[in-house]
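Below: the structure, in C-alpha cells.
Part of the complex only, each chain left as placed.
The chains carry the letters A and B, assigned in the order they are written, with residues numbered from 1 in each.
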Amino acid sequence: MIPEAAAARGLTRASLVLCDGANDMSAPKDRRKAELSFETLNVHKEGAVLFIEISASPMNLLGPELVRDLVSLIQQAEADESVKVLVFKSADPDYFISHVDVTRIKENREPATKLTGEPSLGLLLRYLSASRLVTIAQIEGRVRGVGSEFILACDMRFAALETAIFGQFEPSFGVIPGAGGAQHLARLMGRGRALEVMLSAQDYDADLAERYGWINRALPAAELGDFVKSLAHRIATFPAMGHAVVKERVNAICLPTVEDIRRDSDLFLEGTRTNEFQQLTQHAFENGFQTRAAEIDLAKLVYDMQAKTDL
Amino acid sequence: MIPEAAAARGLTRASLVLCDGANDMSAPKDRRKAELSFETLNVHKEGAVLFIEISASPMNLLGPELVRDLVSLIQQAEADESVKVLVFKSADPDYFISHVDVTRIKENREPATKLTGEPSLGLLLRYLSASRLVTIAQIEGRVRGVGSEFILACDMRFAALETAIFGQFEPSFGVIPGAGGAQHLARLMGRGRALEVMLSAQDYDADLAERYGWINRALPAAELGDFVKSLAHRIATFPAMGHAVVKERVNAICLPTVEDIRRDSDLFLEGTRTNEFQQLTQHAFENGFQTRAAEIDLAKLVYDMQAKTDL
C-alpha cells in the first residue's frame, strides 16, 4: 500500500524501501524491495519495522518539507497493517532535529493541518503519540526545541551517551515551547527539573537527560543502533492488539490532553508576535542562529547575546 | 485475635507465629508464640511487624490457594490493632511471585471476591494499598506479571541488586496487565519508560528497576534483609495515626482509582478470551511456560516462540 501511494505522489529525493523478507538477504533485490520517496526522510523497512532517517539539509531544521513528509509517512504507515514500529534517527551526526525553522513557522502550519485539521505542530505530534504505531527515537547529536518535542511525542527515547545534546530553549526567547514540550517535561521530570530545563534554556547531555527522565536511557554510541534495532524487532514480534491497549491505557494517564497542547500552541504563537520575541530573533540571527557552526553551542549563543544587550 | 481465627479455619501447612515479646528472646517459646497456619504463607510476628514468606510450590505462581491466603492474611492483620507493618518476601530464591497461574485465572476470581465484593485481583491489590497497614516488599528472584503488580501495590519496594528480576510481560501475549500494572508503572516512571517496559516485555534487573522508579531502591542481597527489617520496625515504632493520614493523602494523589483498576481488569479478561491469546498461551506451554527452568529466561521464551512463528 505504501509504495503505490508514494508513486502516486511522485516524490523523488529520498526513498522508503519496503523489504518483503528483511531476514532473507539472499532474495533478489527487485523482489524484496519497493521504493517510496520522501524529500527529507530516508525510509527503510525490515519486517514490521520502519527505520526512518531524518535528512533535511543543511541542519535538520523543522520546515514545511519535513512537516509534509512526516505527515505523509504517518498516514501511510498507519494505513499499512504490516507496519507496527517506527524508529526515527538522523542522517546528520550533529543534529537530530535542530529546532523549528523560525523563518517558516507560518509555512509549517498548512502541511501540519492535514493530519488533525488544526495547524498545530503539537497536535500533529500528539496524533503520533496516540497512534497504534509504536515509535522509538534513536538520538545522536543535538535535539532542541521542537526536536525535543518530537522525541517526547515518541513512545520511547534512547540516546548516545557521547553525542546527544538536549535543549528546550524557547523560554530564552520569552516564549513557551509550542508543541507540547512543557507538558511532557513537567509530567516526566516533575516541577523542579522541568522548570530548570526550560527557564535555564541550557544544553543537557544524555547522562543528565536520563537522570532527569527526559529519555528512557543513555547508551554508548557504539551500542545504540543495535540496541534500538533489537528492541524494535522484539516489540514488532508481539501482537498488535497488545500495543494498542497498552498505549491507550498509558496515554489515558500520561499523554497531555488536546486542550493542553492546543493552549501551549496558542501561547507560543502569541509570544512570537511580540516585539520582544521579534527583536530577540533578529538579534539571534545576527549572532549565527540557524547556522551549523553557531548552534553547536546554542546555549552559549542565546545567553551571550542577551547578557551583552543588558550591559 | 489472629491465632484464634486461624485455629477456627483449621489451616495446617504453613504458620503464622505470633510473638508477644519479640525482643524478649529469653522467654520460653511456648509462652511467646501462637500459631496461625496458611497453605502458602509462612508468617512470623515480631512486635508490630508481620514477616510473610510466600511459599507456593513449585514456583510461586499466583493461584487460588495463594489468593485465598492473602485475603485471609489481610483481613486478620487489619483486624488486629497490634499489627502495623507487613513485610512480604519469598521462600523461593528464584521466584518472588512468578506470575498468575494462567490455567487458573477463573479459579482466582472467587477467593478474590471476598475482600472487595468484586472478582478482580487488581481491586484486591488496591484494597491492600488503601489499607491502614504499611506494606513493604523485599524482593529476591523473579517478580513478573501479577507479581510485579503485587509489589507495585505494596507501599514500598526494596530489591536484591544481584538477583531480583522484574517483568511486566503480559503485552507479549497481546493483553494489558490485568491487576493495575499499567496504572502504577505509568505513574511511577512516566510514559516513555512505562511503554518500554510493557511493550518490550523484557526482564529488568534491580539496578535499572531503581533508575526507572519501579522500586524504591536496589540493595546488595547481603544487606537487604537487615535493611528491610530495620525499616519495618522503625516505621512500626511511629504512631498509627501518622501512617493512616500519610497513606490517605498520598493515595489521593498517586493511587490508581477503582475505575481505572476495574477497566484494566476488564480489558485483560477481554484479551484472554481472544483466539490470539489462547493460541499464544498454548504455544508458550509447549515451550516450557510455567516451568521453573524455562521461566528463568522468560523474556527469551516469549520472544523466541513468536519470532520463530513469524518466519
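In this text, a residue touches a chain if its C-beta (ideal position, glycine included) is under 8 Å from a C-beta of that chain, and two chains touch if they have at least 3 such contacts.
Please read all numbers here as calculations on a predicted model, not as lab measurements.
This structure file defines a homomeric complex of 3 copies, of which 2 are shown in place.
By our rule, only the chains that are shown with their structure count from here on.
Between chain A and chain B, the centres computed from C-alpha atoms are 38 Å apart.
Across the complex, chain B meets chain A through its residues 170-176, 182-183, 185-187, 189-196, 198-202, 211, 260, 263-264, 267, 271, 274, 276, 280, 302-303, 306-307, 310-311.
Contacts from chain A toward chain B in the complex involve residues 23, 47, 134, 154-157, 184, 187-188, 210, 213, 215-216, 231, 234-235, 237-243, 245-247, 249-251, 253-255.
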